[in-house]
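Just one protein chain is left out here, and the rest sit where they should.
Right, chain A next:
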Amino acid sequence: MSDNPSATAGVNLTHLQRLEAESIHILREVVSEVEKPVMLYSVGKDSAVMLHLARKAFYPSPPPFPLLHVDTTWKFKAMYELRDRMAKESGMELLVHHNPEAQERGINPFDHGSLHTDMWKTEGLKQALDKFGFDAAFGGARRDEEKSRAKERIFSFRSANHRWDPKNQRPELWRLYNAKKAKGESIRVFPISNWTELDIWQYIHLENIPIVPLYFSAPRPTVQRDGLTLMVDDDRFPLKPGEVPVMKSIRFRTLGCYPLTGAVESEAKTLPEVIQEMLLTTTSERQGRAIDHDQAASMEKKKQEGYF
């Protein structure tokens, strides 16, 4: 961390320093014990922190694995820009995968609902992992996000069919991770499992980690759909008759496909203001994501089927 603990004697490590050390330890274990790791990079704030930690873990070497973006073609433009810039800056190879079937059938979030997430993301991810033969994939999920994640291990095993069995997880003791697996099996590894949303923001602030500008408030063209404020990011957005985008000062708490990601009205233009707003807010982060609006255990079901 930038505020170097060695500056003070009788060192008290801060919670962020300990979280950082733990994440780096996990990243190094995976690289040492598996054959072909990859980092899933979704360009959101959690991915940004994970990538930053990877650069720290292996410095002065570049992280010894590529970045994989399982793209849906429906991300915000600003996300594609940051993605390409960060890949270049980190010296890592960037792999982008589009599910060819979803592409061919023109699967999109406006017409296909949950099939969109299913085909582009869940199926796309499985295809990409199989195509490149990765046996471990880093993901930026956190345990504070959602109940089923609170019980998922840091090393989470997937069968050759990419299925997760929540009843058959390996115990994780001390700092010991068992990375042994049979041929065809793979591991999803979550190095920032123990970080909270506030930790992520504080760390981005302290370490000056580049993030997508959409996290900060600005006047943007919006429409209201199903209780969500959506941003009209490009002209693929089908406006209903008589619907006119309204300019509003908005920002995003999470980023995904722009037609599925709800914005919040906000005046927070700087990181401290964003953190301030987050601390004073009264709704949880994932509320802006359409995926969680099903029943309480929906994420657990999706995960068993191979959603990251």
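Rule of thumb we're sticking to: contacts are C-beta pairs under 8 Å (C-beta built on N, C-alpha and C of every residue); 3 or more make two chains touch, one makes a residue touch a chain; residues count from 1.
Note that in this section contacts and distances are computed from a predicted model.
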Can you match the unshown chain of the complex to its UniProt protein name from these: "Thiolase family protein", "Heme exporter protein C", "ABC transporter permease" or "Multifunctional fusion protein"?
"Multifunctional fusion protein"
Among A:36, A:56 or A:98, residue touching the chain not depicted:
A:56
Suppose we count only contacts with the excluded chain; which residues of chain A make the list?
1-6, 10-22, 24-25, 28-29, 31-32, 55-62, 143-144, 147-148, 150-151, 166-167, 169-176, 178, 180-182, 193-194, 196, 198-199, 202, 205-206, 272-273, 275-276, 279-284, 287, 296-297, 300-301
